[in-house]
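I have placed the structure first, in the form of structure tokens, so that the comments after it can refer back to it.
Heads up, one of the protein chains got dropped from this complex, but the rest are sitting where they should.
Presenting chain A:
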Amino acid sequence: MLDADFFRRWLTNAADAVDRSAALLTELDSPIGDADHGSNLQRGFTAVVVTLEKEAPETPGAVLTLAGRQLISTVGGASGPLYGTLLRRTGKALGDAAEVDEATFTEALRTGIDAVAALGGAAPGDKTMLDALMPGVDALGTSFGAARDAAREGALATTPLLARKGRASYLGERSIGHQDPGATSAALLFDALAETAENPPAPGADHG
């Protein structure tokens, strides 16, 4: 079962992953975006970690809802409302349960991803974060590790695609040949999720 601490550790690991990859995300965002994806997400996830420590939400749903709200108010680029919606809708779908099983989380995450697709009006293959999120959630039924691999492959597979959404779409065919920064950061979330599942807190550790 996954408790509030699991989700807090997930987002903390995601913040660390974003920190480690901020330069790469911004580099990927330079030829086809406005070179701010890494710094925007870094600001957002740093604020998420701070607010989770300060407010200490007690349920998985509350952790994700609070984190989503923080991303919406902090990021400043399109990834803020998109990732914010992802986490908030996932959190709302989890309700007030103190613990959730993996199947429930997978379904909730799918609800969140559907909300992202509706908000951005994008479909798989448009060279967006959905190209990592959708294969990731599809593989989550198998294992966290499988989801990580699928999301990573999804992100890599955006390279030959033509961008159909966002600023990159203005570039038309010149967007081909670049890996999508949004799909790359989405894969980091699944990376952090697998890392969280594979490294449970030591027995007896203070869960705060």
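The rule is simple: contacts are C-beta pairs under 8 Å (C-beta built on N, C-alpha and C of every residue); 3 or more make two chains touch, one makes a residue touch a chain; residues count from 1.
Keep in mind that, in the parts below, contacts and distances are computed from a predicted model.
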{"item": "Record-based protein name (UniProt) of the chain missing from this complex, from \"PTS fructose transporter subunit IIA\", \"Molybdopterin oxidoreductase\", \"ATP-binding cassette domain-containing protein\" or \"Electron transfer DM13\"", "value": "\"PTS fructose transporter subunit IIA\""}
{"item": "Omitted-chain contact residue, chosen from A:Q42, A:T85, A:S175 or A:T196", "value": "A:T85"}
{"item": "Touching residue (missing chain; options A:I72, A:A97 or A:L156)", "value": "A:I72"}
{"item": "Those residues of chain A which, in the complete complex, touch the missing chain", "value": "34, 36, 40, 68-69, 72-73, 76-82, 84-85, 88, 119-120, 166-167"}
